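Shown here: the complex without one of its protein chains, the others still in place.
Our next item is subunit A:
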Amino acid sequence: MVAIKIKCRTIARGVAEGEVLLSSDALSFLGNVDPKSGIVVDPSHAIEGKCIKDKVLVFPHGKGSTVGSYVIYQLKKNNVAPAAMINLDSEPIVAVGAIISGIPLVDRLEEDPYEVLSDGDHVKVDSSNGYIEIPEK
């Protein structure tokens, strides 16, 4: 299978791959996600009940308290963190959380991730070199 490379902006460096999990809602790691299980617990959230562990988590941007950065770190320590994250536009809380936790994070893809990615796609995020790699459909 041929892979397509899509350029993006590097926020937190690293290389990881996994299955895509798309969230149409912004995410507040403080409150929306259970740091022990990695399950989205906010009943009003688009991906409520889904587990973000080892996923390439796609969401528009973060929101909420700056303590959210430490929640991301807690997810990592508990082995339930996403493998990588893709944002439309990153903001500081998620950016800082990803960096301190060593989770690759990119944003501003050359193509709309909600159009080129589907739940379950296997994706490689090479943030260090500024691209993501998806299988051709």
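Note that in this section a residue touches a chain if its C-beta (ideal position, glycine included) is under 8 Å from a C-beta of that chain, and two chains touch if they have at least 3 such contacts; residues count from 1.
Methods note: contacts and distances are computed from a predicted model.
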item	value
Protein name, per the UniProt record, of whichever chain is missing from view ("Sirohydrochlorin cobaltochelatase", "Pyruvate ferredoxin/flavodoxin oxidoreductase, beta subunit", "Membrane bound hydrogenase, MbhM subunit" or "Phosphomevalonate dehydratase large subunit")	"Phosphomevalonate dehydratase large subunit"
Contacts of subunit A with the absent chain, listed as residue ranges	9-13, 35, 66-67, 69-71, 73-74, 77, 90-93, 95-96, 99-100
